[in-house]
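My questions all concern the structure below.
Omission of a single protein chain aside, the complex is shown with its protein chains in their original locations.
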């Protein structure tokens, strides 16, 4: 198929390359010269102009958005004048699913199909393929099925049309919530082994032993084994953990639906905690202990 | 009554003084010269010798232990040769309740009564009285009732014979678990208000408004209002929170009894967290994010 | 002062009575005949009509709203035609603080002052007074100061003008978050004691001992002691705990502000958990254990 890939960041450029390798014609679009230059070396066409790009694509057009959640609306506004009836726009980024539902509804008025596609796999997707959770109307999904089959790890593996508009990004949101919980579980376990200094455990060795046959084997464990193999004490890495929006949305959604999700929730809060510099709550606890028990306060 | 107070630390010296003020004859015993000197100014007798002290007391003797949990066994070993049938020993410290059960059983063989008395109130107990949770045999508790009535906030308020040996320290253990949870709840709430910078809230003012009529009014809130009044931003206080044994015992006991106690448990874990310098789990999370998503790592 | 109390539910009727007892002229307004009839016996005037009521009040008028958060906007819409420059409207209910900020802004356009007043104290406020957290402009707050002084537990106790519009309901929101955490801490502690069957503890007796002198003394403990005194095993009460909006808002706000509040958050999730009938997550856990370990599944 012919496809415009809007956004040539880490994810977009890799996906464009995988599609190009898979025999599709890809025009990558990015306003950044650096992004375009480095993408150009990957073999597919690049352009700075949405208008030019869409003019070159056969109708009905297929446009894949791979831009930060915060700029989807403005990207759609730039796209809109160039879209026509029958075109398909796919948002492969990490948009909030309710935004995707709203956007699908808006474009429906223009007879343009909007597909929300949750995309997992990170920087490894180029080689291993991406897991794709797809929301939207069945006819539109079928129309661009060839693209999903190329991006996924296999023709019929690692992708699914999971439901109507929004369902794709909803599943991706939950996926990331689960990811937070799994990561935190491993992190706590390895930290515990690291603190058991009398056994002088080689954490990479333990991780490797678990990679085959154990109940906890997983891709995240594979990555942990690699990271620990290269840097057993994780020297030079700050204990500072970012979060993106999906974890927060998952926590909020769970509460909205009255579903207790304590582990996913705590995993998010631990990330907030990792970024605190001078916790006010801990200082108040210390102050209270001093008030009632005369317990010494540590000064800074 | 005549009573030996073994241990003249912050708690022991205050309790000895309250008993002395209440008309009891108190001999305070402590191996530390400094502790004895400062206690001597409070009006009651002091001594460095357990043997001398017990020799001076009328039989049956009443001995109150107010020493750290870790030295109760050795203190009892020092006491034992000087005890005789009918004596009553009260452990008013924060001993593990199963240790108290064992000790009571041992002393029973010597016809000595052993009472475990959980004591709450901190440095304010001297003026306000102590809340006392008492475990042991009814006859022994009755024998020394005059002491409990003096230490408590009122003749018949703030103390109770709650059950057999161990029950007193068990209730004190749970009391401290609850204390951890309450403190953490306040700490989180005030931290949230402190972070809401657009409202520029005066936390001491809010705390004071809550002291009267609100659902969250409590003595810990009174103390928080005082602390925030004197130091609104808690300047100079390190975000470092100690824990003593009772929180850990509460968490372990809850799991032993299959009682989920997530808030008390988390409150303990938050204290551990406050003391971490370079969390390995957070560093592993950052490393994993870098592995799968190429997300930047913050270096130290 | 003269004041209209809109909403004669449990809270509104009690507050109207406390104001009436305090020498204010109160007209209570409620569309429900039952509510009006029962309020009428409390001594103050009642009316079914907002229009009539406002027509009777001297200008500038003072109107207190005590209605569910969900109907504030429609109540304001009904009020609006009858308000004039200089009037003061106070929302004493549990509105979301951002809604209060919006409403204050809207009414400002009409030269009407809008005050958000977080009100704590429950059904006991009639006798003991209410803790009031007030947000809005200083001149408006001063204008109706006599009302706050009457509702509060004392002239200058238990109420505070904490900040601009929204700040009052913000503090009330946090107050309720703290309340959730404190309640959960007590609940876990008492559950632990209840499960320690070998000690056969009398929970009301323990609660009473803690009421005087202990670190955990509080009004919630007083209420717990009462409840346990009347019904020691809490017979006939379902383990089903409702939540109102404030806990959810507190959790969301904490995450928005990057403030980890694990105990308040978990306290909310425990309430969700209490209302689950056939937890899907627990069933999946059981299914997974069966898959990997052949562990037996309990059937329903």
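Every chain is named by a letter (A, B and C) in the order it is written, and numbering of its residues begins at 1.
Note that contacts are C-beta pairs under 8 Å (C-beta built on N, C-alpha and C of every residue); 3 or more make two chains touch, one makes a residue touch a chain.
Predicted model only: the values in this text are computed from it and were never measured.
J.: Where does the absent chain make contact, in terms of the chains shown?
T.: Across the whole assembly, the hidden chain touches A, B, C.
J.: Which of A:4, A:27, A:63 or A:174 touches the chain that is not shown?
T.: For the chain that is not drawn, the touching residue is A:174.
J.: Of the listed residues A:30, A:243, A:270 or A:291, which contacts the missing chain in the full complex?
T.: Candidates A:30, A:243, A:270 or A:291; residue touching the omitted chain: A:270.
J.: Kindly note down the residues of chain A that lie in touch with the hidden chain.
T.: Residues of chain A in touch with the missing chain: 120-122, 125, 128-133, 135, 152-154, 157-160, 162-164, 166-167, 170-171, 174-182, 184-186, 188-189, 191-193, 195-196, 199-202, 205-206, 208-221, 250, 253-254, 257-264, 266-267, 270.
J.: Tell me which stretches of chain B touch the chain missing from the display.
T.: For chain B, the residues touching the absent chain are 215, 248, 251-252, 255, 258-262, 265-266, 268-270, 272-273, 275-276, 281, 292.
J.: Residues on chain C that touch the omitted chain in the whole complex?
T.: 10, 122-124, 183-184, 186-188, 190-191, 194-195, 219-220, 223-224, 226-228, 231, 234, 236-242, 262, 266, 270-271, 273-274, 276, 278-295, 297-300
Here is the rule we go by: only the chains that are shown with their structure count from here on.
J.: If more than half of the interface residue numbers appear on both sides, call it same; otherwise different. Which is it for chain A and chain B?
T.: Answer same: the two copies use largely identical residue numbers here.
J.: So what's the Cα centroid distance for chain A and chain B, whole Å?
T.: Comparing mean C-alpha positions, chain B is 48 Å from chain A.
J.: Residues of chain C that touch two or more other chains: which are they?
T.: Each of 215, 258-262, 266, 270 in chain C touches at least two other chains.
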